[in-house]
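Of the protein chains in this complex, one is absent; all others appear in place.
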Amino acid sequence: MNDTLTLYDTEVTSRFMLGTSLYPSPAIMVDAIKRSACEIVTVSLRRESGSDLEGQGFWEIIKNLDLKVLPNTAGCHTAKEAITTAMMAREVFGTTWVKLEVIGEADTLQPDVFGLVEAAAELTNQGFQVFPYTTDDLVVAERLLEAGCEVLMPWGAPIGSGRGINNPFALRAMRAHFPNVPLVVDAGLGKPSHAAQAMEMGYDAILLNTAVAKAGDPALMAESFAEALIAGRKAYHADPMEERDMAEPSTPVLGQAFLS
Amino acid sequence: MNDTLTLYDTEVTSRFMLGTSLYPSPAIMVDAIKRSACEIVTVSLRRESGSDLEGQGFWEIIKNLDLKVLPNTAGCHTAKEAITTAMMAREVFGTTWVKLEVIGEADTLQPDVFGLVEAAAELTNQGFQVFPYTTDDLVVAERLLEAGCEVLMPWGAPIGSGRGINNPFALRAMRAHFPNVPLVVDAGLGKPSHAAQAMEMGYDAILLNTAVAKAGDPALMAESFAEALIAGRKAYHADPMEERDMAEPSTPVLGQAFLS
Amino acid sequence: MNDTLTLYDTEVTSRFMLGTSLYPSPAIMVDAIKRSACEIVTVSLRRESGSDLEGQGFWEIIKNLDLKVLPNTAGCHTAKEAITTAMMAREVFGTTWVKLEVIGEADTLQPDVFGLVEAAAELTNQGFQVFPYTTDDLVVAERLLEAGCEVLMPWGAPIGSGRGINNPFALRAMRAHFPNVPLVVDAGLGKPSHAAQAMEMGYDAILLNTAVAKAGDPALMAESFAEALIAGRKAYHADPMEERDMAEPSTPVLGQAFLS
Amino acid sequence: MNDTLTLYDTEVTSRFMLGTSLYPSPAIMVDAIKRSACEIVTVSLRRESGSDLEGQGFWEIIKNLDLKVLPNTAGCHTAKEAITTAMMAREVFGTTWVKLEVIGEADTLQPDVFGLVEAAAELTNQGFQVFPYTTDDLVVAERLLEAGCEVLMPWGAPIGSGRGINNPFALRAMRAHFPNVPLVVDAGLGKPSHAAQAMEMGYDAILLNTAVAKAGDPALMAESFAEALIAGRKAYHADPMEERDMAEPSTPVLGQAFLS
Amino acid sequence: MNLTVNGQAHKSDAVTLTALLEELGYKDATVATARNGEFVSATSRDVEQVEDGDKIEILAPMKGG
Amino acid sequence: MNLTVNGQAHKSDAVTLTALLEELGYKDATVATARNGEFVSATSRDVEQVEDGDKIEILAPMKGG
Amino acid sequence: MNLTVNGQAHKSDAVTLTALLEELGYKDATVATARNGEFVSATSRDVEQVEDGDKIEILAPMKGG
Partner (left out) sequence: MNLTVNGQAHKSDAVTLTALLEELGYKDATVATARNGEFVSATSRDVEQVEDGDKIEILAPMKGG
């Protein structure tokens, strides 16, 4: 089964995008990334500081992995901040990809959909390929597509909450509404069963970080998510049975012995 | 990681037990079993009929797979019927294992826990190794253990319903109550994410049939379940993060640029 | 609308049965009972002690309320204990009613369905009218009816947990299976919306204690539960709409102006 | 307990707002409205047609009820349409209140949050008191408040779906985020238990139509919703117990007899 | 003069909105009016000219959710 | 004679349950009694002998859920 | 002799279960047998008499869940 995913002009085999933050150590991060078999990792820009040049060391590690990097605009609260950050990221990371985050609220880290659409349009105009971190709002999704986005990344639940898909109804509606747009569940997944569920619903990929990095054994958890994703994707292709309310015997009733 | 499962005196590597019923064809069944990588298949006894000897052909196919067989007592509504069926199965299949079903209600195919405990005790006395299909009732579970069962198989939902785990609270309580008894979720799972969830909850194995056999592509679904099980088991070992209500940024806040 | 409920030979108007334990004070208990408008309260037997004769005072308070009392066998772990307790209660409280509890497990306080059925049969033989605290197991329910019970009281969730209905699927199946038996959700409800839900599902009554007694304002909560019960019952009679997946406009589409 | 609700400068006692559409007959509508005890009904504007002047008759009926009317802009898909409709409604209904709907998607009838904020700002400038039908998006909510809205009406589920609160997590977050803004759950509720739940969560009021109008007995259902709302509000004030995972006996353990 | 009134083609010689309403039998009805997508208040109807090709909306109170 | 009354050791010379109740001050109380796990009805207390080592339960109405 | 074999009426002169199986063409088949609801092991079939009115079950391996 050839089942690759095309994100803008890039074809990937793995449907797992993994964050690079919050790991107990760089070595564990590298191990987790390798065992996830992911082809895309997310990174950010932060202030370089002091003489240790922490960022340079991090960047060496990432470059050695030889993966696609997807820089984010985490922490930006306005379109302008996000746009400037994206331009800085393009230069540093040498990619036109950007995971566009415009954060609107501190407790839930939910997107500011107004700033998001504005920044997506401007960045697309400037030649970026935007991966917008968005909500499950279908109208916002339409606006992002009109702004030039060719991928949508709705949240499953608040970033780092690990709650899984808070509103499966809404994500199902989104999948049905945009059958041909690559849809990535970004944020909020906590367990591999959540990832399998997303894939069974027909989502194209998963992006996460905390659930792997904060597991007791991040590398093992990365492997687990990777396998659950693949399993969920196969289930989607295998066309699951419909749920029923009543039971139905699996063992044949015909030929049942009379032994009483 | 050595992570085998011991069921009575038998050690297995696969935690997936698969039924042999409801497939579109014997060839598809064989393909599904092989791709499930399961080591245990369930079978039944039914009336041999006519000149075609359907049962003999089926049995040849199963023997050629060289797996452990777990005969069931599906369709039995009394302890006596189940006991007689078990004795017949032991002779035919050459195994002391029996998946003990004493059905109590037609709409849900739920176990009759009274007949179940009675039959489990008698069969254990007669040298059987009983795998009881039971509910999530902890007291019934205790009785089954007292009757000599060394494995418990609570239902997730009605047989063939594909609903997944109807009462996660109860199954979690059962896992906590019997930390050292092999626990198998038997019946009601519909999608690989359900299987992953059961494994994440610490269940030891899964038994199912309909969800694979009635999928559009049974063999692919079998593979999907097998991988989801493995993923869920790894997640259990990897110690998942705790769910949180509030968001927590994955990308570091420290070093955030000021760009507005 | 005449909508009384007949429990054995007694007709009641209120469908709310309220416990008498855990209140901050006797005065608050009396207030809560009055505002609940319940006609049945549950009581227990405990060792009389010392010179204060606490039990006598409690009993005076209850007698003055002039309600039906339903003595329980709380804390009994065997059929024998429950039977003896029931006989003592019949003498003291002057009623053949008994809320039969045979507890099987300490963490969940779930019924021991084996002891329950045994005690129900014996007590019925001795002239009791048994209100069995049971699980959502349909086969156990059948046995209780065969034993002579004319009311069933399945749990919603563990006693005192306040979780609401843990397994709506199972309680719905029970309602469908026993359309003509008075069914009371006993234990586990925490909020009035849970009570309304049970009544909407067609349950005949609710029994609870902790959710009222442990509320910040027990009397107000009692009133709230009473109203929610009545509301839920009316909704059941009013035949609710079916859930839909897609939206449907409430305001007419016909005659929509064209204003763009 | 004085527990009125202030919506703009109007104080109401009832927390139930009821729609006037979809009833089997005008008489049943009137009966349902009366038994709901609501003080606010929603109405719309549609093309007057032919010689029967259906709208005039409807308006006479509504005026005779002597309630506050809340005209909606149902069916409007742009800010401009909604603004024009609101101005027409103000003249006809003689009120500055408007339930602002700017619909963005046909299958879910979800709000177009961009058009909504734009129209809310313009209408506020023109002296309207806007009741915006919105999503559970906190950033959109902030924008609506900035635009001058003093009430927010997030949806529970798609209009007319009767599913109840699809995303309780998000509505809880909204309540926590805006402790002092009147919040009304508008759309998607199907049963009185849903309304009780919303009130228990601290929501200030409920607006619905289909669940009453399409019930088998609309007037009885209206009464049921009204009571469930009141019950849920009381429960909110009475401070419900916390949910627990483990059981806790309600009947005292102290003084338990020893009878075995 | 060809108008579209509430979505229907309508021939009329009415010069003002007031005249049009009268012609249509809505003189005393509680209605709101719009011309070509713009609200026309009741007090302006006497002076609001109707022109060939106009799209007129005449809306009345109706049930709503 | 050594009894266990409601779980407490108790020395008594009461010959019957009635006498024991009186001795304990429960003569007029609303209580139910059991001896060694068996219910003893109020009407039998006069004749129900109490013996050395007996376990007596004297129960009163109490709050319950 | 009238038997019920696997739920069907069957006339037979077979004296033993072994004979009955042979008569039915199941001589070499992998089957288990029960007579009137009681299991009859393969080793007992030679000696297990079949009598008029007997209900015989002859079961074979079959798919199961």
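Should a chain be cited, it is by its letter among A, B, C, D, E, F and G, assigned in written order, with residues numbered from 1 in that chain.
Quick note on the criterion: a contact is a pair of C-beta atoms (placed from the backbone, for glycine too) under 8 Å apart; a residue touches a chain by one contact, two chains touch by 3 or more.
The structure displayed is predicted, hence computed values, not measured ones.
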Which listed residue (A:7, A:32 or A:45) would be found touching the missing chain in the intact complex? A:45
For chain A, which positions touch the chain that isn't shown here? 19-23, 29, 42-49, 51, 53-56, 58-59, 62, 71-72, 74, 80-81, 84-85, 87-89, 91-93, 159-160, 208-210
Residues on chain B that touch the omitted chain in the whole complex? 249-252, 255, 257-260
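The working rule: only the chains that are shown with their structure count from here on.
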If you tally contacting C-beta pairs, which comes out ahead, A-G or D-E? Let me know. D-E
I'd like to verify one number: the distance from the centre of chain C to the centre of chain G, where each centre is the average of its C-alpha atoms, in whole angstrom. 54
Just how far, in Å, is the C-alpha centre of chain E from the one of chain C? 62
Distance between the centres, which are taken as Cα means, of chain D and chain C, whole angstrom: 32
Identify all positions of chain D at which a residue touches two or more other chains, and write them in rising order. 19, 21-22, 44-47, 49, 72, 74, 80-81, 84, 107-108, 110, 159-160, 163, 169, 209-210, 245, 249-252, 255, 257, 259-260
Two or more other chains are touched by the chain G residues 6-7, 34, 37, 57, 59, 62-65
